[in-house]
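Okay, handing you the structure first.
All protein chains but one are shown at their positions in the complex.
Our next item is chain A:
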Amino acid sequence: MLTAEDKKLIQQVWGKISSCQEEAGAETLERMFATYPQTKTYFPHFDLHHGSDQIRGHGKKVVAALGNAVKNVDNLSQALSELSNLHAYNLRVDPVNFKAGGGQGTGTWDGSMGAKPCFTLQLLAQCFQVVLAVHLGKDYTPEVHSAVDKFMSAVAAVLAEKYR
């Protein structure tokens, strides 16, 4: 559950990346495609080369949506309702791709990973946190890390609500 302190920290983080939001979005997606190649299966129509306009454009959308979630952190269900419908019914993205904390996708290096089923949405969250850590360095303190992880889990949960 997000405490008042968590919400404050998340808003501060957002303030710190506001000047490079677009870049952060593109980088998050690039890292996700590089680290978890299975996520590329949702973008067969995209040019996935480094610096592609489509990645920049989509990254910008993703970060804007997260920013909207930050502004409406007390009512994530409503704020993300449209996106939840979109991802569940139209895009049908495996929610493991949104995961914060614990997701690692299905590795092709060993078929018998024995992991619990992960959600694709969760992989995006891990990459977003890596981008924040790269940009904020020491300012990505354990307390900030914890708040962002909780926030991304909450966002992923809302996006996955309509799946079934």
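We adopt the following convention: a residue touches a chain if its C-beta (ideal position, glycine included) is under 8 Å from a C-beta of that chain, and two chains touch if they have at least 3 such contacts; residues count from 1.
Please note the rule applied: contacts and distances are computed from a predicted model.
A.B. asks: I want to check something: the complex is missing a chain, and I'd like its UniProt protein name from "TRASH domain-containing protein", "Hemoglobin subunit beta", "Leucine carboxyl methyltransferase 1" or "malate dehydrogenase".
C.D. replies: "Hemoglobin subunit beta"
A.B. asks: Using the definition of touch stated at the top, determine which of A:Thr39, A:Ser84 or A:Gln129 touches the missing chain.
C.D. replies: Considering the complete complex, A:Gln129 is the one touching the chain left out.
A.B. asks: Identify the residues of chain A touching the omitted chain, counting contacts across the whole complex.
C.D. replies: Against the missing chain, chain A presents residues 27, 30-31, 34-36, 101-104, 107, 109-110, 113-116, 126-127, 129-131, 133-138, 140, 142-143, 145-146, 149.
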